[in-house]
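The complex appears here without one of its protein chains, the remainder shown in place.
Chains here go by letter, A, B and C, matching the order in which they are written, and residues are numbered from 1 within each.
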Amino acid sequence: MKRIALAVIALGFASPLFSQAKPRARELGVPIDGTAGPLDAITDVAGVEVGHTTLISGTGKLVIGQGPVRTGVTVIHPRGKANPDPVFGAWFTLNGNGEMTGTTWLQESGILEGPIAITNTHSVGVVHDGILQWQVKRPGMQPWGLPVVAETYDGYLNDINGFHVKTEHVFQALDSAKSGPVLEGNVGGGTGMICHGFKGGIGSASRVTGGYTIGVLVQCNYGSRQELRVAGVPVGKEIPDLQRGSDDDDAGSIIVVVATDAPLLPHQLKRIATRVSLGVGRMGGTGGNSSGDIFIAFSTANTRFATDTAIASVRMLPNARISSLFTATMQATEEAIVNAMLAAETMVGVDDHRVHALPHDRLRAAMAKYGRPLK
Amino acid sequence: MKRIALAVIALGFASPLFSQAKPRARELGVPIDGTAGPLDAITDVAGVEVGHTTLISGTGKLVIGQGPVRTGVTVIHPRGKANPDPVFGAWFTLNGNGEMTGTTWLQESGILEGPIAITNTHSVGVVHDGILQWQVKRPGMQPWGLPVVAETYDGYLNDINGFHVKTEHVFQALDSAKSGPVLEGNVGGGTGMICHGFKGGIGSASRVTGGYTIGVLVQCNYGSRQELRVAGVPVGKEIPDLQRGSDDDDAGSIIVVVATDAPLLPHQLKRIATRVSLGVGRMGGTGGNSSGDIFIAFSTANTRFATDTAIASVRMLPNARISSLFTATMQATEEAIVNAMLAAETMVGVDDHRVHALPHDRLRAAMAKYGRPLK
Amino acid sequence: MKRIALAVIALGFASPLFSQAKPRARELGVPIDGTAGPLDAITDVAGVEVGHTTLISGTGKLVIGQGPVRTGVTVIHPRGKANPDPVFGAWFTLNGNGEMTGTTWLQESGILEGPIAITNTHSVGVVHDGILQWQVKRPGMQPWGLPVVAETYDGYLNDINGFHVKTEHVFQALDSAKSGPVLEGNVGGGTGMICHGFKGGIGSASRVTGGYTIGVLVQCNYGSRQELRVAGVPVGKEIPDLQRGSDDDDAGSIIVVVATDAPLLPHQLKRIATRVSLGVGRMGGTGGNSSGDIFIAFSTANTRFATDTAIASVRMLPNARISSLFTATMQATEEAIVNAMLAAETMVGVDDHRVHALPHDRLRAAMAKYGRPLK
Partner (left out) sequence: MKRIALAVIALGFASPLFSQAKPRARELGVPIDGTAGPLDAITDVAGVEVGHTTLISGTGKLVIGQGPVRTGVTVIHPRGKANPDPVFGAWFTLNGNGEMTGTTWLQESGILEGPIAITNTHSVGVVHDGILQWQVKRPGMQPWGLPVVAETYDGYLNDINGFHVKTEHVFQALDSAKSGPVLEGNVGGGTGMICHGFKGGIGSASRVTGGYTIGVLVQCNYGSRQELRVAGVPVGKEIPDLQRGSDDDDAGSIIVVVATDAPLLPHQLKRIATRVSLGVGRMGGTGGNSSGDIFIAFSTANTRFATDTAIASVRMLPNARISSLFTATMQATEEAIVNAMLAAETMVGVDDHRVHALPHDRLRAAMAKYGRPLK
């Protein structure tokens, strides 16, 4: 299976067409308010780079350690892989049945000192190790690290107990990260994920407001079909079929990364991270008991505030101007989730488990039925 | 003006017809999921009593200290006014531009030891004092107290700097509280409140799931018109008129009280309180910068766990069964907000400021337009 | 009793000799590390003003509403009473059996927008009201407020259910606040307080490190005799006598206010507030169940960051230089508590309850016995 895996990995981050094959929410005219940036992606925030390693190999019955493999790792470098200058950051948990390492220091210091990685639940350790190994070999890094690694669970499609993500896959994601369009759907950490009973995965979107950009990237793997709504339309109820087995209501998780170039201090970024909840809630998320809904936000606006021992001069957006960023965060979160589902393809994984892609025509029909026709 | 005020106060808690005059969300068929309890109110949780003191007097130009007065106080007794047995409780803040006193001890101890009161921003002190004065005269109370008092701002309609709520008004609300239907709209602490640019105030709703009841009471005073949605329908955009002056976007606040008879421990009630956010978000709340969106949840299921020094035996709902309560909390929050707006009447207050009630016919038209016709 | 009260009030804030009568920790040579500022008080931070209203009247048997009265209110203006420019701030709770209003907004915004007041448990409401009434009459204030009012319980000496603090007493403390030496012991909010079984109350101290000042003010009313230690010496065990009734172990509370001119952001001030715990712990505090140990910290360094909607430029101390401020906070907290006990005089209150002052000679003997002789 190794050969297939490598082939797919290469495709995973090399093909600019991969995610372009299917229209995104903006192209379809999904009526989520606000103005998107040029890429409608987290990479609209200057400097942000995203890399994916996608591992897809094997078919048929699960043999632990052999596959089938449907997993990967996604990496976000806040200022790009070549720039280790920290950013201000903060995090928030809607429901904590999940992991995001590195958050204790993030909360204490208000500073995010490296990349953010997202993978499957049982690969947190190897990705943590991989980031450290990558960091300690690079100049300008501190001699120790507390990497930020988050996860969602892909065991329905992937041989998760086979621990297929290896250190080199982490390096690939770290090194291949780039600006520009973000691959969406069945890629990177999102490869084997399920969202509202449809195939989920990686999605991204952005909003521009007041001269600033909010960029969002999600790895979505949460929610019941019944609760899915798009721009207020009860799409999930309109498509009760195309389920994997039973509707496993609140299983799953969603990791959301918010980037901005607005000059927000750590306590303000905490407010941004909290607002992600509302975007997830509008899509039909409930923060169910078995869901790990964990959100992180960072700002690239202030630079070199942690480089030496001199008093730093930092800029701060007054609170009186922050509300439009809250709204933008909610909008971009909604749209990133929709984009993930629109991009994802139907996938068959372990034991021939099949998870259906959200059919664009069915979405179109549902939206039209509720007075929200798409283009 | 005093005479008028007293007359209205009496009406405020005596007339069972006051809030029945206009249909509620259930009667109209607003399509928010879930099964309501018999009263569709927080009082569906056995033992809960609600009392209002409503202060309405004067018209015309603002004279600080004289009026016009459009304010009041609402009180919730978790087990009824005659039963001082504490309940487990917890709280959560979506946006903290507001006050809820008593939460430091609530968070530390997991225990709520008295009533919850909601009033206007500048009457927190007098209500705090009033509850203490009321408590220290009653047998079975501890010799000191840390009352829970929350607020939203009614200065657009009310002479808030006139400090018109007095200790006796607090006593009236405490003493007149009762089970049964909950008065909604322009009553109690909600008298002068504004919600999504329409007249807001007090609303309530409930959900029954898995043998347990979730009851919600809101004092809603938050949100922009533009963002208002009802069951996913963009009602605010459909009714851009009927504004008070300009659309003061994120001004205002919402206080939400959640009661349940499900046997939840304090850390589980924290999860419930957090889910209120998602209900507010679905209505169009964004936790705007100047909003005080503060939520408290309590459970009446366990009793007498804090009465002496013996080891208490308490019941705990397993986390595996908690998700349906999360969903119920969101649904009841949405419906309680809608009920507040449906019950509230157009009000004219200080300087002839006018805030329009949500017109039921316009709501009906908007819902129909988006495939969600009401009854 | 009113006449006596007024006389004492006047003395409370007028006599510069009041707290000078007895030597303070520095003068005695209590070996707590670090370098104090010129005043060894919170007012070493430029701009900080402190005001007390002290209410002492009546003797003998408790008659609720009449007395005896042993209470008051203490106010801290971060930039002085004439300067409403907000400061960055944060808070922390070691044990939350107490109240500090206004903290929800403080945590959300990172901004403290008015004075801090400390009083008795049952006067929180009237002080809250008083601050608002004072603020709404002053130019430059916002039209609403969320005052910060904290408390400790003085019911052993004071007719606390008589609610003797009135609005005018709040105004007096607000208006009489000044820079310079801080009155300590039985003054202001600390008038009737008890600390480790000795007479407690208000204390202050400061430390200068790295070019910055940390100033601390405590209202101390916590702790058991058994646990009292001074600079590591088990002073409480050495003075097991001079108790009020029984050693009421963990009853009581401590409110601590930390001011600094170091340019700390809100998330950094949270770290400072957290370190107060360690100073309290070194004195023998345990955060006992019935204790309200609540700490607030603010920085005067950045100014005018919240005055309009322009991007603010603020200075930030790098985290690499913050540790000495942590240590200074602990040291100043310890010394402020010692100063409160050294300044306080033996007091007789309701029902002839007597609380002894810490005898300086006994302290001196205990310190010498453990190799820590005083001057």
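Details
The definition used in the following text is that contacts are C-beta pairs under 8 Å (C-beta built on N, C-alpha and C of every residue); 3 or more make two chains touch, one makes a residue touch a chain.
Just so you know, these numbers come straight off a predicted model, no measurement behind them.
Residue-wise, the contact with the chain that is not shown comes from C:V233, picked out of C:V233, C:A301 or C:L374.
Within the set A:V30, A:V45 or A:V124, the residue that contacts the chain not displayed is A:V124. Summarising the interface, chain B meets the missing chain with residues 108-111, 263, 265-268, 271, 305-306, 308-321. Contacts to the hidden chain, counted on chain A, fall at residues 93, 95-105, 107-109, 121-122, 124-130, 132-133, 136, 143-146, 153, 155, 160-161, 163, 292, 294. Listed for chain C, the residues touching the missing chain in the whole complex are 94-95, 227, 229, 231-234, 249-250, 271, 274-275, 277-282, 285-290, 319-320, 322-323, 326-327, 330, 369-372.
What we mean here is this: only the chains that are shown with their structure count from here on.
Taking the mean of the C-alpha atoms as each chain's centre, chain B and chain C sit 35 Å apart. In terms of their C-alpha centroids, the spacing between chain A and chain C amounts to 47 Å. For chain C, residues touching at least two other chains, in rising order: 108-109.
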